[in-house]
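Only one protein chain is missing; all other protein chains are in place.
Labels run A and B following the written order; every chain starts at residue 1.
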Amino acid sequence: MSALTASGSQQPEAALRRRRPATRRGAGPGPARAGAHVLMIACLLYFLVPLAWLFLSATKTNSQLFSSFGLWFGHGFHLGSNITALFRYQGGIFWRWLVNTFIYSAVSAVAGSLLSAAGGYAFARYRFRGRSLLFGVVLGTIMVPSTVLVIPTYLLFSKAGLTDTPFAVILPTLVNPFGLYLMRVYAEQSVPAELLDSARMDGAGEFRIFRRIAFRLMTPGFVTVLLFAFVATWNNYFLPLVMLSTPSYYPVTVGLANMNAQASAGGGAQLLVTVVIAGALIAIVPLIVAFLFLQRYWRGGLAVGSLR
Amino acid sequence: MNILTMTRQAATARSRAPLRRDGGRSHPRRAARRAKAAPYLFLAPFLCVFAAFIVAPLGYALYLSLLRTELIGGQVFVGIANYTQAIRDSAFYAGLGRVALFFVIQVPAMLVLAIVFALILDSGTLRLRRLFRLGFFVPYAVPSVVGALIWGYLYGRQFGPIDQLTSALGLHQPDLLSSGIMLPSLANVVTWEYTGYNMIIIFAALQAVPAELRDAAAVDGAGPVRFALRVKVPLVRPAIVLTTIFSIIGSLQLFTEPQIMFSIAPSVIGNNYTPNLYAYNLSFTNQQYEYSAAISFLLGAVIFAGSYLFMWRVNRRARSAS
Partner (left out) sequence: MPRQTWRMWALALAGAALTAGAAACGGSAAPAHSGPVTVTFWTWVPHLGKEVALFEKTHPGIKVNVVDPGQGAVAYQKLQTAIKAGKGAPDAAQIEYQMLPTFEVTHGLVNLAKYGAGKLRSAFVPSAWDQVVSQGGIWGIPQDTGPMGVLYRKDIFQRYKLSVPTTWAQFAADAAKLHRANPGITMTDLAPNDPGQLNGLFWQAGSRPFRMQGGTSIAVSVNDPGATRAAAYWQKLDQQGQISTDPDFTPQWYSSMAKGRYATWITAAWGPLFLSGAAKSSAGEWRAAPLPQWTAGQDVSADWGGSTTAVTTQSKHPQQAAEFAMWLNSNPQAVRMLAAPPLFLFPSLKSALGTASFHNSAPSFYGGQHVNALFSQIAQTVPAGFEWSPFQAYVYSQYTSTIGKAMTGKGSWVGALAAAQQSITGYAKSQGLTVTGG
């Protein structure tokens, strides 16, 4: 019974860390090191400058945006007033978009990843009829173009009266074939069959074994799948664009795109470009924060997934 | 016995020992029956949503692709007429050619960059590795809508920083949104968004390579670059294959970036810049859902064929190497 009580959730991560080589500090001749540093710093600038531009532009007024140097501040610091204008836009609907995005992402990531975990575990640790065929079919659908799915889904949903509801955005994102694939590979590597067998010999039921042993061992991989699903839903644009027409249901991507269209159209007779830019800035902050705090999971789970 | 040792044993034993399902001490038969039903129960929730939100829409789309709706006269069954029209549609091929070119140029460039970054990060020669790792990965957190929007501004003439810098140096920036340069401009946006993501996958795989394996390979005293190319890269081949497959799928399905660029370069993008964009416009602008479904299925077939061709080559080479 010791296996059942042992806390196992960190073990694969620990195993991973153990296998990491001692870094060969100082390896390579000096010029090569300097060259590597120059290359990496230049590339770092390439990746970060667009984000710096986003921040700098969010501190400008509309006219400054088009008249000042793009990679430095304009006159004065207008980030505060842009953000105020953003949260005042249409009675503070931007809050609503942020909350919606969070709910859609959280629900679909948690529920979808649980489905993937259970399914991946089944593929990894059981032999059953139609196993490889089923797995092949599921994995094959990764290649289906998004347009081929979204439009018929819309037509089917509208027959069921589901369009223009939060369910229209959440339900289709529950299916995560790549998540299932990752969970299968992860389960194969982190859940030893012998452990399950000995638990069975101890008389534990299949569901209990999954819940109390397998799932715990699979947790790092599960979190990775969860994070990817969360980011995917957070950044999703096409599906909510097609499904939703009531602005109070919009996620932030569709809301911003809509606002951007309005910013450049005749109707309101006012330009909102820097307000939209401030919105874009705010929309990416939560994900960047999540990246910073959950770094190890981006590697932990992925390493296993890609070793196959 | 703790789990860590078990995990290691399992890893070696796994390939030899198939699952034992005969072992219940108390009620062997009932346990076996339960174990038999278990995988289906675990799979049921996933398969339910899979059936509802992938299989059903696909089936419906397949059905639609055999019909045609006319403004006058409504929906009629036309058999494979949509497909025969699609394989003769030059607008479809133009888009397909573009994404194929995109694939041939952008994907190798991005993956080579990702591999180089991952190798440098892994080599330990770098200071502040965490900063670089995160900095490279951060664009992945930016929704592609926002990413394309940002680059659209950066590319702009007069107010765009690129133009401002080049004209300060007395150079003249070519129009980055003109028809000749649009594809590289889009490739740059996609490279910006996904290089870090691919780098992380390869880096994670590098970090997971068992130390003994690397040390064994290291004894022959090769230089760090040779060591990286000859030893490390082959070790993480599966990760590279994975990122390549994703890039095949991603580039052939290119949609959001050109769609956002349409608003600032409409006549360059047009309605068929990529097959996915074409399918979208067929559905929503032209109201030709059925024809659009046929185009999408053809695109799916191309992606499928491309991915399998790639996998087949990879496997063949792996076999001949061993």
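The working rule: contacts are C-beta pairs under 8 Å (C-beta built on N, C-alpha and C of every residue); 3 or more make two chains touch, one makes a residue touch a chain.
What you see is a predicted model; the values in this text were computed from it and never measured.
Of the candidate positions A:Tyr46, A:Phe66 or A:Phe87, contact with the hidden chain is made by A:Phe66.
Considering the full assembly, A:Thr163 is the residue among A:Thr59, A:Thr163 or A:Thr253 that touches the omitted chain. Among the residues A:Ala36, A:Leu51, A:Leu86 or A:Leu114, only A:Leu114 touches the chain that is left out of the figure. Mapped onto subunit B, contacts with the missing chain fall at residues 68, 70-73, 152-153, 156-159, 178-179, 263-268, 270-272, 281, 284-287, 289. Mapped onto subunit A, the interface with the missing chain covers residues 7, 63, 65-67, 90, 99-100, 103-104, 106-107, 110-111, 114, 154-155, 158-159, 161, 163-167, 170, 211-212, 215-216, 241-242, 245-249, 258, 261-262, 264-271, 273.
By definition in this document, only the chains that are shown with their structure count from here on.
Distance between chain centres (mean CA atoms), subunit A to subunit B: 15 Å. Taken in their complex, subunit A has these residues touching subunit B: 2-3, 6, 8, 11-12, 14-16, 19-28, 32-33, 36-37, 39-40, 43-44, 46-48, 50-51, 53-54, 57, 65-67, 69-71, 114-116, 118-119, 121-123, 125-128, 131, 134, 138, 140-149, 151-153, 155-156, 171-172, 174-175, 177, 180, 188-197, 200-201, 203, 205-207, 210, 217, 231, 234-235, 237-238, 253, 256-257, 260, 264, 280, 283-284, 287-288, 290-292, 295, 298-300, 302-308. Subunit B meets subunit A in the complex at residues 1-4, 6-11, 13-14, 17-21, 23-26, 31, 34-36, 38-43, 45-47, 49-50, 52-54, 56-58, 60-61, 64, 113, 117, 120, 123-127, 130-132, 134-147, 149-151, 153-154, 158-161, 164, 192, 195-196, 200-205, 207-211, 214-215, 223-225, 236, 238-239, 242-243, 249, 253, 255-256, 263, 275-276, 279-280, 283, 289, 292-293, 296-297, 299-300, 303-304, 307.
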